[in-house]
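Handing you a structure now.
Part of the complex only, each chain left as placed.
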Amino acid sequence: MTMMTASDDTATKQAKRPSVDFKTIGPALALLILCVIGFMLNPAFVSEGNLTNLLTRSAFIGIIAVGATFVITAGGIDLSVGSMAAAIAGVMIIIMNGAVETMGTGLATVLLGCGCALVLGIGAGWINGALTTKGKIEAFIVTLGTMGIYRSLVTYFADGGTLSLNFDIRGTYRPVYYDSFLGLPYPVWVFICVAICGWLLLNRTAFGRYCTAIGSNEAVAKYSAINVDRVKTLTYVIQGLCVAFATIIYVPRLGSASASTGVLWELEAIAAVIIGGTVLKGGYGRIGGTILGALILTTIGNILNFTDLISNYLNGTMQGLIIIVAVFLQRSDWKLGKSK
Amino acid sequence: MNVEPATPAAIIEAVNISKSFGPVPVLFSVSMDVRPGEVHALIGENGAGKSTLMKILSGFHDPTSGQIRLDGEKTALPANGGAESLGIVLIHQELNLAEQMTVEENVFLGREIRSKGFLDKAAMRAAVQTYLDEIGLDISPTDRISDLTIAQKQMVEIVKAVSRNARILIMDEPTAVLTEEETDVFFRQVEKLKKSGVGIVFVSHKLNEVKTIADRVTILRDGQWIDTRASNDLTPDMMAQMMVGRELSDLYPPMHEADIDAELVLEVDNLVAPGVGPVSFALRKGEILGFSGLIGSGRTAVFEAICGLNPIEGGSIKLFGRDAGPMTVAAARDQGLAYLTKDRKEKGLLLDKQMQPNLTLFALPKFVKNFGLDRKAEEDALNRAIRRFDVRAKDRNITVGKLSGGNQQKLLLAKIMECDPKIVIIDEPTRGIDVGTKQQIYHFIAALAAEGVSVVVISSEMPEIIGICHRVVVMREGHITGVLTGDHINENEIMRYAAGLKREDLQ
Amino acid sequence: QDKIKIGVSYPTPTHAWAAGMNWHAEQAEKRLEALYPDVDLILVNSSDPEAQASALEDLVSVHQIDALVVLPFESEPLTDPVLNVKKSGAWITVVDRGLSQPGIEDLYVAGNNPELGRVSAQYMKGRLKDGDNIVVLRGIPTVIDNERFDAFMAEIEGSGINVLDHKHANWNRDDGFEVMQDFLSRFPDIDAVWAQDDDIAIGVVAALKQAGRDGDGMFVVGGAGMKEIIKGIMDGETLIPVDVLYPPAMIATAMDQTVAAFKSNGPVAGRYILGATLITPENAESYYFPDSPF
């Protein structure tokens, strides 16, 4: 019997590994293919400048998508992230501009702005979470509602126009987006940190396990002494925090916020999460995949800027096709299933 | 009964069936046939491959080798329940009902009665009502499955199967969640079907039932066919022995008298909760307290309220002498109070996850080291649990949903015990467990009690309650109708309290 | 490889005016590339400010452009990204929406938003009398919309004309139709509508006709110069009697001038502000481009 078990074990390992690995490397493979296509279209694709741009750009969606991974893993959804980013950016700018008189245009003001952003992110996330759990309203409706609310608030604050950061503060704040450390721009470092923290949190802590359990079966989670409402609320808070981080590195890029800031980020973030292999219905989340998903999405946009072979109008078509094909390739365990 | 002057030809035959999941073999050249008008029981240990064989017989799995013969002809059964059109109906071991839909919708799912293209709801409701009345089930066709108790769900499964005019009715542990009363009602249905010439396959771990209802018995052990015999030639003990391959000693451990002066660990006073009238009782250290009663008598509801799973509407609870108002489940666990659910599929285990995350989920704070999970400790815990509870999985990384039913139950027990509770409430401890393992579990419970852990056993299996409990509380309709001790713990007494024929005023 | 590379970046057309602009840009590209074989124009459009900032980065890092013609999605957010392009040494031409920081662009070509509002209001004042009622349908809440609206309101101020209410119709026919329907239910007496944009105006007219309130001298003033509207003006349509020009061809002007900066010897720099001409039946002919999608 013992021998049986041992041989069984190795046998299953051989059988399982490839399919498991394929699902894991699927997104990586898709990204690789995209990069090859990019290189063939224009060798400048792999120039250091372009790769840096690409990574930096992925940071926004990537950071938000890390948060979304938690929400989705625990069986929720958050449609409000794009608007939330716009609203946080708006309030940050108002606060920093307002603080110029008393605090000057130095680091202190910028830190104040960042602090407020974090507080707002946590607060906004908490509102989403509390309405979902305590209010027992579907996450879809709650976040659709707050999406409209945050978006219109930023329009209101900006009086329909654009809120712009004081020019001098911009000077202080600019390096956060544009400067590099060890060859990598700061946003990329933030992205890396958020990704690592997210990965540890999801895969190496009790909290992450709870998220997965809740997404997998809420009743079982409840019976397993998990405070379901609290964990779910926390996932939204994490999402809010991630949005705040993304906003903190976004504001110095364009120095402004308006009603059109962050439009459709929610869809991009969710798409990144799902391209990465997380299951939309919850119960299974992969931070690593999410990161790759965000990179894939950014790369698609980047590649389309590389060529004028296709009518600009068809960008959306290409984007849609690539997303579908990327996910299709990755999901095709059936191939292995057949050959086995 | 079984003089069989001329055995009728088998309706369905499995010939030399082997089955592997990937590289893991679970059945080795097993043969079995079912004749019209017979009840053919299939028994074996947990994980022996009974469910797998049943699924192959009804087309849900393809055999890796071997063949299925229907009316003597080699057939490839249509997949996914398509075999129903050939008259082969399977009641799955795992409940197979759409929770959000009503009883009527479930019973007729996939073969709705239509008139002029539209559903004839009235006809279907009437039909379901007839079946429900026949089987004595007190629910309405328009009730949602999610509102039913697990036993009621099982009865709905039976109604669903019975309503399908089967030639072959395959039932995988239909009685596991039923009380004896319900089982009797159910058996009357089986007799009726049998008379009308239906061939019935019956899987059960309750060997007395097998003895009662079966005409022939096939025994599987570790995926191997052991024997097929007329049930008249077998006693339950013989069956048990053939299943496990060794002589079984006493099923129940010797009863140690409880210390009646031991401290009270749990005192419940006039507890009111959803489905529970005011109830009061107390539990002592090292005591095994049985809770008996009919389906829906509120036993589960009492303990779900105590453990923080349901709101409490009144009364007080004392734990180890201290007031413990309404608690969260986590608080209850931290104070040493743990509840093992009877609904392992919906509330007990994450079916799409592997064994290890399931095992440690309940006691997860114990595995936290430096803010992270101690994966080594988790791994060790799994090794320990597999040994201690004899969880038989041929592949450790298998998702729990693919474990055999009994092994799921063992894993669930292991999961709850992982937090080292001082009071453990076990709801239906041996649901779907084979005799050999049952014995282990009973000894395990007795050992726990001997170590000073208090155990509450909620069970619908009367012998089990009688065999291991020091004291028995009987409930009816949300109220406690009697508390039995010593010699009073016998089937007669319990039944009288449970049915409301006798009632004692407590306190 | 010695080609002069000129990047042209503007928002993805999602409404008729922008489509017209896109058409003019493509025409100009063909014309200029045929004329100067050593000039390569690269047209990129982007769906939001974010994407436009990224597109600008890509134009520099991948295409290494020598000059940029940019119609910013919004002024504020694109100021820094354009500044970065400037730092790479490229010539900068800004179209339509000025950057929020002076001195970045070498050349500025624009329509005049406040002027559009003002001209519209002046026309209203000319046709309406004290106590008459108008409603206003605005665009998408943006700086452009604010400039137009504020100028309009400032001009109408004190004329005795009542602005009953103003709602956003998002430069969109459907929204124009629905908002106007509701205005009609709400206000029994409306004498004129300022729709600000020709797309909105089309929706407004449909709503007026549906409600049967398109008679008795009621009129609608749109804006931008859509060819169908101009055709209508030429034909003496009374419901939309005039239009206020906001020419989509400005991008072509900007591209011409930018190429000229490399190709001609004369100095090319400064500001070209195109007026917001009032198009009337008298001058409509000269603003009618039947081939343009706009």
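By written order: A, B and C. Residues from 1 in each chain.
Going forward, contacts are C-beta pairs under 8 Å (C-beta built on N, C-alpha and C of every residue); 3 or more make two chains touch, one makes a residue touch a chain.
What you are looking at is a predicted structure, and each value in this text was computed from that prediction instead of being measured.
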Assembly formula (labels as shown, counts from the whole structure file): A x2, B x1, C x1
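By definition in this document, only the chains that are shown with their structure count from here on.
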Arrangement of touching chains [line / ring / star / complete / other]: line
Geometric centre: closest chain by C-alpha means: A
Chain A-chain B separation of Cα centroids, rounded to whole Å: 44
Inter-chain centre distance, chain B versus chain C - centres from mean C-alpha coordinates, in Å: 73
Of all residues in chain A, the ones touching two or more other chains: none
Residue numbers of chain C (touch at least two other chains): none
Of all residues in chain A, those that touch chain B in their complex: 4-5, 8-9, 11-12, 14-16, 200, 204-206, 209-210, 212-213, 216-217, 219-227, 283-284
Complex contacts: residues of chain A adjacent to chain C: 42, 44-45, 47, 49-50, 53, 57, 60, 155, 158-164, 167, 170, 174, 178, 253-256, 258-264, 301-302, 305-306, 308, 312-313, 315
For the chain B and chain A complex, residues of the former touching the latter: 22-24, 309, 328-330, 332-333, 339, 341, 346-353, 357, 361-362, 364-365, 367-368, 371-373, 394-397, 415
